[in-house]
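Below is one structure. I have some questions about it.
Missing here: one protein chain of the complex. Every other protein chain is in place.
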Amino acid sequence: MAEKSLMKGNEALAEAAIRAGCKCFFGYPITPQTEISAYLSKRMPKVGGVFLQAESEVAAINMVYGCAGSGIRCMTSSSSPGISLKTEGISYIAGSDLPCVIIDVQRGGPGLGGIQPSQADYWQITHALGHGDFHAIVFAPASVQEMVDTVTKAFDLADEYRMPAVILADGLLGQMMEPVAFEDTEIKMSDASKKPWAACGHGNKRKHNIINSLYLKPDELEDNVRARFKRYEDVKAKHTEAVSDYCEDADTVVVAYGSTARLAKSAVEAARKEGLKVGIVRPITLWPYPAKEIAEACKNAKNVLCVEMSMGQMVDDVKLAINCSKPVEFYGRTGGVIPKPAEILEKLREMGGKN
Amino acid sequence: MTNEILLAGFGGQGILFMGKMLAYFGLYEDKEVSWLPSYGPEMRGGTCNCSVCISDDPIGSPLVDTPNTLIVMNTPSYDKFINSVVPGGTVIIDSTLVDAKCDRTDINVYYVPATALANEHDMKGMANIILVGKLLKETKFTTMETVKKAMAKVIPPKKAHLIDANIKAIELGMTQ
Partner (left out) sequence: MPEFKRPHALADVTTHYCPGCTHGIVHRLVAEVIDEMGIEGDTIGVCPVGCSVMAYDYFECDMLEASHGRAPAVATGIKRANPDKFVFTYQGDGDLAAIGTAEIVHAATRGENITVIFINNTTYGMTGGQMAPTTLPGQVTQTTPYGRNPDVEGYPVRVCEMLSTLSGVALAERVTVIDPKNINIAKKAIRKGFEFQKNKQGFSIIEVLSTCPTNWGKTPIEALDRVRTEMIPYYPLGVFKEGAIR
């Protein structure tokens, strides 16, 4: 590992992408993620990569579709309203079994909403990233270093399973600087050599490859979708991730992801100092959703608290994870308001009193 | 123990830079650190603020709303944040730009005419660094050795000739 430097989350994501061999980046400016584009516009030409500012979010994701279809690692990034625009393209990418990485640095919504940190894209990213039956792998890192470490994993899994991977960040993680270190590896841009399916010119050596999501015969489309969902089972079995702390004897378990998890963890530690038996479980992947891990963390709890920067979009998933076996309460702020650890602590005290 | 620092002023006064410098002080003392700017339209010439956390433990919230250290470089920021400082906290005020006098008795308030000092000492644009010097003097939260190391990192190579001037500004602040 090299020396630690302070980097903004957005810039760290961009550098991490280059180090993961991401050759092409296609993006469109939107706050609070524009530093990703700005950084890559400087760096890409120096490392033999491609940076292109697209005419729209829609064009950017379709450039990703073309580039990924030709077998090259590529990425796009945006923030909430921009992700809404990209969902058509993401559906085609999923339907054509193409790997790519998409970054969402969330801001408040709906509509133009605001530009401050939010987690109100949870439903969109995990449940409705476009039309049709499909999933993307969704990572929810909670620190700048974790975002860096997630990028390579996201590219690798996207390639392995030929599906889009999303890194779900928010304005807090994108804008803040924290110490980061990158592994000392040689920068090597990806090529299509390990992707026999890629439409990169057959060189008169094989039959033509077709990148396509159109299946006019219902039986064929059903088979295609079922085969994809079979692959999803493998992703679920091998790549579901969560981390828990202080849960073993906890009466109340907090479930929170991303930047909210670090706020909630501060509250949990403060509560422990007051003698409250509370723990926290943090989903690292939001799809596959760590239902088993959450159930395990909550097994001794009397109640569960879901904390989010939204109106509680994850609450139902938590209830399903524990089969509604105990009460699930919610504390959250939305619209770009960041919940304070003190507010979460107050809620934990209140719930502790009910135990 | 987390040192929660809030820096506030106008865009262009080097508020974010000052924050980055403080964060590197922490990093080079092997602490956990975070730096979070205000962002958005308010960046464009309006007020600007920046949260810096320096801690022995992993940092939960990088957002500082009850600082134990506050540096303010304009009146709107003074008005907005002076009552958020925790009891026992430290406040450094650029008294060239902020007329107000604080009547709180539970915090340590220091008035430094940093902008005037910077102009007098041919350090235009370094009022922020003078204030950092004053903070160092009053809280002794890092050493000059760390300061010099951080300066070399935080000042881009193209502007390396400014390192000495910045260190002089720190030293000037420490005499106040």
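Going by the order they are written in, the chains are A and B; count residues from 1 in each one.
Methods note: a residue touches a chain if its C-beta (ideal position, glycine included) is under 8 Å from a C-beta of that chain, and two chains touch if they have at least 3 such contacts.
Since this is a predicted model, take the numbers as computed values, not measurements.
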| item | value |
| --- | --- |
| Neighbouring shown chains of the undisplayed chain, as defined at the top | A |
| Touch with the omitted chain, as defined above, among A:Lys46, A:His208 or A:Lys230 | A:His208 |
| Which residue of A:Ala181, A:Cys200, A:Val225 or A:Ala295 touches the chain not shown here | A:Cys200 |
| Of A:Cys74, A:Ala94, A:Leu263 or A:Cys306, the one touching the omitted chain in the full complex | A:Cys74 |
| Those residues of chain A which, in the complete complex, touch the missing chain | 23-24, 26, 50, 52, 54-56, 58-60, 62-70, 72, 74, 88-89, 92, 96, 198-205, 208-214 |
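Note that only the chains that are shown with their structure count from here on.
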| item | value |
| --- | --- |
| Chain A residues touching chain B - in the complex, by the definition given at the top | 4-6, 31-32, 115-116, 171-172, 175-179, 262-263, 265-267, 269, 338, 340-341 |
| Chain A partner contacts - residues on chain B that touch it in the complex | 20, 23-24, 27, 32-37, 39-40, 58-63, 65, 153 |
